[in-house]
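Provided herewith is a single structure, encoded as structure tokens, for subsequent inquiry.
Missing here: one protein chain of the complex. Every other protein chain is in place.
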Amino acid sequence: MHEGRESASREFEKGLQAKPENPAQEMGLRTYILVWLGIIILTGITYTLSRIKIEGWEVIIALVIAGAQAALALNYFMHLKSETAGIFKVIIPLVLAVLIVFMALTFSDVAFRRW
Amino acid sequence: MNEIGEAVLEQHRDYTGAKVGMWLFLLSEILLFGGLFILYSAYRYRYPVEFHQASREMEVFLGTINTLILQTSALIMTLAVLAIRKGNRRLTAYLLAGTIALGAVFLGIKVSEWLTHIEQGIYPQSPVLLARTKGEVLFFGLYYTMTGLHGLHVLIGICVLLVMLIFLLRGKFSPSRFVPVENSGLYWHLVDIIWIFLYPLFYLIT
Partner (left out) sequence: MQAEEGASFYQSQGKYQGIFAWIFSTDHKRIGILYLVTILSFFFVAVSFGFMMRLQMLAPASILKPQTYNSFFTLHGVTMVFLVVIPGIPTIFANFFLPIQIGARDMAFPRLNLLSWWFFISGAILVYISLFTGGGPIDTGWTFYVPYSLRTTVNVPLAVFGVFVLGFSSILTGINIVTTTHRLRAPGMTWHRLPLFIWATYSTAWVQILATPILGITLLLIILDRLFGVGIFNPAEGGDPILYQHLFWIYSHPAVYIMILPAMGVVSDLVPVFARKTIFGYRAVAYSGVAIAAVGSLVWGHHMFVSGQSDLADILFSLLTFLVAIPSAIKVFNWVATLYKGSIVLEPPLLFMLAFIFLFSIGGLTGLIQGALAANLHLHDTYWVVGHFHYIIFGGMGFAFFGAIHYWFPKMFNRMYNRKVAKWAWLILFLGFNIFYFSMLLLGWEGMPRRYYDYLPEFRTLQLSATFGSWIMVAGLIVMFVNIFRGLLSEERGGINPWGAATLEWQIPSPPPTENFEKIPVVKNGPYHFEEHAQDE
């Protein structure tokens, strides 16, 4: 049983090495520096905007900017953009949907109490 | 999937699978903090003025510096993963150490912020805090809980990275074996992303 496994191993190891399972090799130093700059600049923007009074929209603007920063970190620093397996495309939208629905249904209570 | 599946099955090593597992764990961490964000949003909705009032106690300068520190540490961490992929073990070690150092500075600043608040009498159950409005009490309850839980995760991240550094120095990682470093990086980035949301919600309420 063990010998069968070894020869099968050798055969498939060749297969493994032939296919690059390492999608993150496409991103390099330049990309990372640019992404970092983008994140830093967005921090500056969110700070600056917070000093201006934009009635009612502050939370949304802050969340949008934070979301953009998170998207940069997720896609580039965390290599989501270059992942090929299907499950990677699903997980962030999934967790966002879950959180939004949880929050929305909770708010259907919190925001509509008449007492 | 078939050929890779069989190879995976026979070799007991699966690079993509290891990342999938880590990402699923990160999802659970997002939900953990998500519960607190739900509470935050409910209470801020209910006490908008008091939240604004309470946030004046926050030192925006320190919070902003800390944000930049953490975001830079995220870059350093990413470069560390790049370095080990290229086989440059020495550089990887320096970059890991750099990430750890920045993380430690972040924690140091956070602790000093907490100590400042505590010195001013603003902490759970303090007479000063209890004399304030309910919304302010809730703001600080959430502040200590959320930044505390986040800080704990930074600390855990630092410990994980220290372990990675030790393993690296013992020669356990190479361009074909580095997924623990990459997974540790994923964890570190999540800690950074959570802070990206905490920062405006606590420091930048206008």
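Chains: A and B, in written order; residue numbering restarts at 1 for each.
Methods note: a contact is a pair of C-beta atoms (placed from the backbone, for glycine too) under 8 Å apart; a residue touches a chain by one contact, two chains touch by 3 or more.
If you're wondering where the values come from, they're calculated on a predicted model, not measured in any experiment.
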item	value
Chain not shown, touching residues in chain B	1-3, 5-6, 8-10, 12, 14, 16-17, 20-21, 24-25, 27-29, 31-36, 38-39, 42-43, 46-47, 124-125, 130, 133-135, 137-138, 141-142, 144-145, 149
Touch list for chain A against the chain that is not drawn	1, 4, 8, 85, 87, 94-95, 98, 101-102, 105-106, 108-115
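Definition applied: only the chains that are shown with their structure count from here on.
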item	value
CA centroid of chain A to CA centroid of chain B, Å	14
For the chain B and chain A complex, residues of the former touching the latter	3-4, 6-7, 10-11, 15-16, 19-20, 23-24, 27, 30-31, 34, 37-38, 41-42, 44-46, 60, 64, 67-68, 71-72, 74-75, 77-79, 81-82, 85, 182, 185-186, 189, 192-193, 196-197, 199-201, 204-206
Interfacial residue positions of chain A with respect to chain B in the complex	5, 8-9, 12-13, 15-16, 19, 21-22, 24-25, 27-29, 32-33, 35-36, 39-40, 43, 46-47, 50-54, 58-59, 62-63, 65-66, 69-70, 73-74, 76-78, 83, 85, 87-88, 91, 94-95, 98-99, 102-103, 106-107, 110-111
